[in-house]
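Note that this complex is displayed minus one protein chain, with the remaining chains in position.
Here the chain labels run A, B and C in written order, and each chain numbers its own residues starting at 1.
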Amino acid sequence: MTSGLIVRTAGRLIVPLIFIFGFYLVAHGHLTPGGGFQGGAVIATGVALILICYYYKDSIEKFSPAKNFKLIEASGLLLYICTALSALVLGSSFLFNWLNASGGLFGHAVTYGINAGDLFTAGVIPVLNFAIGIEVFGALSVVLLYMFAGLRETTRAEDDAPAPVLLKKGKKGDRK
Amino acid sequence: MIANLPFIAIALLIGIAFAIILLKKNMIKMVMGLGILESAVNLFLITIGYREDGIAPIFTNAPEGVNMVLPTVQALTLTNIVIGVAGTALMISMIMVIYKKYGTINSDKMRRLKE
Amino acid sequence: MIGDLLTGYGFWNPLIWIVVMATGLLFAWLIWRCGESDYDKGTEQTKPYLSGNDEPPKGDVHIRGGNMYWGFTHALKGYYDKLIPLHSGVVNDYLTWFIIGVIVIFVVVMVI
Partner (left out) sequence: MSLILDNLPALLIAVPLLGAFLIPIIGRFLPKIRDAWIILVSFLSSMAAVLTAFTVYTKGTLVYVFGAAAGSGAAPIDSGGIPFRIIFTIDGFGAFMLLSAAIVSFAVVLYLVASQKERSGKSEFYALYLLLTAGIFGMVSTGDLFNFFVFLEINTLSGAALVSYHRKGGIAVEGALKYLIVNTVGGLMVLFSVGLLYAQYNSLNMAYIASQMTLTTLNIVALVLFITALAMKAGAVPFHFATPDAYSVAPSGITALMVVASQAGLYGLFRILFTVYGGVINTVTVGWVIIVIGILSMVIGVTMALPQKDIKRLLAYHAVSQTGYMLLGVGVAFAVLGDPAATAAFGQTAMEGGLFHIINHALYKGLLFLAVGAVIYRTGVWSLNKLGGLGHNMKWTMVFFLIGALAIAGIPPFNGFASKLMIYESVFAFNPALSIIAMVVSILTLASFMKVFHSVFMGPKLPEFENVKEVPKLMIAGMVILTIFVIGFGLMPDLVVDSIVTPAANALLNQGSYITAVLGGFL
């Protein structure tokens, strides 16, 4: 895999923006198009960009090894299922939206008609969105890390070396 | 006729997908064919939920008296996309292992299990 | 009666079956006991008689799984020669059978 100076510099600029955009998609999932899966996938593309820019080996040394992403994935899933089970404790059925219009966190009442939307509405749905976002981010990152682990990579020294002068000799399609 | 256009596209996509899956021996191309098949099914689901002049189905945000497209099929499509991602990732990883062990991704040569 | 499983024609009762089998085995054992006991361990009579040849080592006389039923498969050679190549191990073929199945069943259900 080759990734030159341009990719690395651009990646350094873009990665934080990708993370913020992914977080935005997750947080506004109940108001605008988007949601947990989409936001999590966007965040995972940021991880993919890091892997491309900074090489697999450097990334897992300086960034985080794959087993931490497994924990992130598991914690997202646990948050989901615990939120779903919490409704049982309150005497309703599985996944019941008990936070909705309760006045607490995400519990504002919804205004009808054309409006800009209120972030703190919709009850447990944003919580579930965050859970899915965390899960998808972790899971896709694990997938990427394991797939990158199977690739043969060039080193930084090889990538930064000046491009070899193309000698037109013995190449396919060359006149002889 | 114009309303049937999506269905013609779906039929074409399913035909192309099955042609790829049945005829291509390259496993990566087969996975691509499965992706096309999945997209065809997704397109079908979205199309049956379409309503003339419909707007996005955000109930609390909608003005009075307009059509909305069906939200259920969109939820189905999203779920199917998620499942498709998981399945494709698993298949690609397995093909990577096959390539490592067998040295080929040709389905004709990937037949140590037979008879 | 307890244990009667009605099958439409009659019934099946495993408890009666076990009692009958146990009685049969008991009788068999009694008859076997009446036999003459002239078996002596460690003498020549315990050795298998193989036309006067020496007995081969124990491991060699075990009939391996691949050798069993060769007569059956040989008799049905025409059938197996057609059947086994169908299980080709190629995924494309598996899916072709799926499509063929869909078409055949659809035609059958639509036409009849």
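The rule we apply is simple: a residue touches a chain if its C-beta (ideal position, glycine included) is under 8 Å from a C-beta of that chain, and two chains touch if they have at least 3 such contacts.
Small disclaimer: the values here were computed from a predicted structure and weren't measured.
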| task | Indicate each shown chain that the hidden chain touches within the full complex. | result | A, B, C
| query | What residues on chain C make contact with the chain left out of this view? | reply | 2-10, 12, 14-15, 17-18, 58-59, 61-66, 68-69, 72-73, 76, 79-80, 83-84, 87, 89, 91, 93-95, 97-98, 100-102, 105-106, 108-110, 112
| field | Interface with the undisplayed chain - residues on chain A | value | 67, 70-71, 73-75, 77-78, 81-82, 84-85, 88-89, 91-97
| Residues from chain B at the interface with the omitted partner, ascending | 21, 27, 30-31, 34, 37-38, 41, 44-45, 48, 70, 72-73, 76, 79-80, 83, 86-87, 90-91, 94-95, 97-98, 100-102, 110, 112-113, 115
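FYI, only the chains that are shown with their structure count from here on.
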| message | Averaging over Cα atoms per chain, report the distance between chain A and chain B in Å. | response | 22
| field | Inter-chain centre distance, chain A versus chain C - centres from mean C-alpha coordinates, in Å | value | 57
| said: I need the residues of chain B touching at least two other chains; which ones are they? | reply: none
| task | Please name which positions on chain B make contact with chain C in the complex. | result | 18, 21-25, 27, 30, 107-108, 110-115
| task | Show which residues of chain B lie in contact with chain A when the two form their complex. | result | 56, 58, 60-63, 78, 81-82, 85, 89, 92-93, 96, 100
| said: Going by the contact rule set out above, which residues of chain C touch chain B in the complex? | reply: 84, 87-92, 95-96, 99
